[in-house]
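All protein chains but one are shown at their positions in the complex.
Labels for the chains are A, B and C, by order of writing; each one numbers its residues from 1.
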Amino acid sequence: MEKRLNRFRIVTDGKKFKKVFDLDDPGPKGLPNGMIKNEDLEKIDAGSIFSFGGKKYFVLPCSLQEYIMEFMQRKTQIVYPKEAGYIILNLDISPGKKVGEAGTGTGALTAVFSRAVGDKGSVYTFEKRKDFAEIIQRNLEPCWEYDNIHFHNHPLQEAELPGDFDAFFIDMKYPWEVLNIVKDSLKPGGRLGLLLPTTNQVTRIISTLQAEGYFINEISEILRRGYKPNPERFRPEDLMTGHTGYLIFACKIKNSEEGS
Amino acid sequence: MEKRLNRFRIVTDGKKFKKVFDLDDPGPKGLPNGMIKNEDLEKIDAGSIFSFGGKKYFVLPCSLQEYIMEFMQRKTQIVYPKEAGYIILNLDISPGKKVGEAGTGTGALTAVFSRAVGDKGSVYTFEKRKDFAEIIQRNLEPCWEYDNIHFHNHPLQEAELPGDFDAFFIDMKYPWEVLNIVKDSLKPGGRLGLLLPTTNQVTRIISTLQAEGYFINEISEILRRGYKPNPERFRPEDLMTGHTGYLIFACKIKNSEEGS
Amino acid sequence: MEKRLNRFRIVTDGKKFKKVFDLDDPGPKGLPNGMIKNEDLEKIDAGSIFSFGGKKYFVLPCSLQEYIMEFMQRKTQIVYPKEAGYIILNLDISPGKKVGEAGTGTGALTAVFSRAVGDKGSVYTFEKRKDFAEIIQRNLEPCWEYDNIHFHNHPLQEAELPGDFDAFFIDMKYPWEVLNIVKDSLKPGGRLGLLLPTTNQVTRIISTLQAEGYFINEISEILRRGYKPNPERFRPEDLMTGHTGYLIFACKIKNSEEGS
Partner (left out) sequence: MEKRLNRFRIVTDGKKFKKVFDLDDPGPKGLPNGMIKNEDLEKIDAGSIFSFGGKKYFVLPCSLQEYIMEFMQRKTQIVYPKEAGYIILNLDISPGKKVGEAGTGTGALTAVFSRAVGDKGSVYTFEKRKDFAEIIQRNLEPCWEYDNIHFHNHPLQEAELPGDFDAFFIDMKYPWEVLNIVKDSLKPGGRLGLLLPTTNQVTRIISTLQAEGYFINEISEILRRGYKPNPERFRPEDLMTGHTGYLIFACKIKNSEEGS
């Protein structure tokens, strides 16, 4: 993945302007004070300062997170870094794991999962919307180094899944519709995560999880508060994101009649 | 790592009682209503329910996060999951990367880094306190699958570091003392993260980072708000963690005199 | 009210110890390092330092808020200052207003309302629990300067209310049961406030308010984050209150068939 993301650069003036550019796109790039040729930008090392039209810019390498936040095209609300990192730890996702995702959306979390499971792991992701396929593929193309993403452009309900998933994440409007399928696909003790924007969805999913015999580990909100990097006037930013969603984490509990 | 953490189990009654047990320790394990023999606990599959003394318990696999939070012995304040996941994404830590850590502490973040960089990556961690060595080794022992942790029991200042680190994390009381060493060790564009509990430390480190030519990406607080899993009375928990620390993320910018 | 609260003093060592004492109670008062006679404490001016047993204490006047938080006996969860002040402003409570309260509880908010409407205003408060009467009267006794509190120890449903209330606050478990009574008691445009701990109650009350023709002004949570007063190590407190309740504010809208 790293090698592929190497083709992207962040260019910023350290103030308002911050943009991700794709060096594989030969066209000129727009800066606030004019267009810079792609071949000129290519010559500047990531991690250095350059002058253009009398103005100073920083050229930085582009992280996966920055690629997701600043470059990926969005069809839906994406999972933010404040939640994505917490999901990785709570689903215990690590190199070699087999992870499922119901609701690929724009592919943001898919890319994070792909990186976390590495070349020996795998990510099975399901998106029923046919019109999302093209954008998902375009978004994921620079993150596809490991060949570990299995993209299925149909509802999870139409899949035949073996029962050996380590973890599953559901980002769907009606997640209770797939809880039993997901449960069948998980190993005993396998981990389930959900992100839901409304309390109505949360109370309904809690009831369903309890009815289906999942063990609920925790329900959390993650809030990020940004600060202005001014050492003489240190203070939080005026505005912050007030809500993205509620995170629910659960474990599959084996039915007593099942063998081990 | 997974294989090694396999020896741990979470046993919980789904209410107040939740504990991590080490199956490699042959002694009996204390439950609220009596002692269970280790050999009896070993027979129960992770991800199932069992009855003991007329009471129902869940046995769950132990995630790295749960091992860190519930089992690691602490000499210092540890980095919490709400921050650890966000650090991984912001430092762009992924399989194969080379990461440094100044201030091993109890080894919590070291274990998270080790897992994220995988068998082709490496983590160099430095702890000057000689009396921390034993506890760090004991804490990390079950997380050492990859042989990718290089533990140095001396101050970072005494190390000779090549300049090829992808990322560095500093968890020290006086981080400004090592900013120049860390800068020399990072690749151009390499990422630096810090966690600092007080605003006085933050304002001082901002000034030093700016003076030493780092680019400051962001300063953030991450807050977690837990909710009670009761679908008829859904509400946040009464108490929450009010503060752990401020996160600062920066990039190394190459001095103009340096070659590429 | 001020004159009556004058009989209370806060005694604190500026660290862990902080207590409200009643000078009208002639018994000795317990300090961390011994008992001080009431007559000795009486001689110390509010707003001064004194030494007792070689230890320094501050004696401070007791505010209504401190009396409520530190001295009132509680039968139920009280309304905290972070919410009480916001309620006053949102219900537009001011000198001379006529205010209702369904669910007196311990009388904390009653005392705040009594002070805010002053000697020309009035507070009608209803508590159905007979066993709360004594504690409410004892709690409110030092706050009763204005003779503006009308305490009714029966359900609101049994009251005959004129339709001229400026504002009403409901702190009940099933507030939807009294919404129509409260609406009849309010002037057109009169303001209604509610504090509810669970989202299930909130969604139900929103539906009922909309069905009964109220206009919903806003729904809010108020969070307080305390900081340690250490200028060299400035930082938030480790723990904070994670939840008290959701505040709902609405206005009575006159039915079209009603006259003006």
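Quick note on the criterion: a contact is a pair of C-beta atoms (placed from the backbone, for glycine too) under 8 Å apart; a residue touches a chain by one contact, two chains touch by 3 or more.
Everything numeric in this text was worked out from a predicted model, so none of it was measured.
Participant: In the full complex, which of C:20, C:64 or C:99 touches the chain missing from this view?
Facilitator: Hidden-chain contact among the options goes to C:64.
Participant: Contact with the hidden chain only, please: which subunit B residues?
Facilitator: 199-200, 203
Participant: Which parts of subunit C are in contact with the chain that was left out?
Facilitator: Touching the chain left out of view, subunit C contributes residues 1-2, 12, 14, 45-49, 58, 60-61, 63-65, 81-82, 84-90, 92, 94-97, 112, 115-116, 118-119, 187-191, 199, 202-204, 206-207, 210, 215-216, 218-232, 234, 236, 246, 251-254, 256, 260.
Participant: For subunit A, which residues reach the chain that was dropped from this view?
Facilitator: 197-200, 225-226, 232-243
Heads up, the rule we're going with is that only the chains that are shown with their structure count from here on.
Participant: Is the contact between copies subunit A and subunit B built from the same residues on both sides or from different ones, judged by whether over half of the numbers are shared?
Facilitator: Shared-number fraction above one half, so same.
Participant: Which whole number of Å gives the spacing of the CA centres of subunit A and subunit C?
Facilitator: Each chain's C-alpha centroid was found; their separation is 45 Å.
Participant: Just give me the whole-number Å value for how far the CA centre of subunit A lies from that of subunit B.
Facilitator: Spacing between the chain centres: roughly 21 Å.
Participant: Would you give the residues of subunit C that are in contact with at least 2 other chains, written as numbers and ranges?
Facilitator: 199-200, in rising order.
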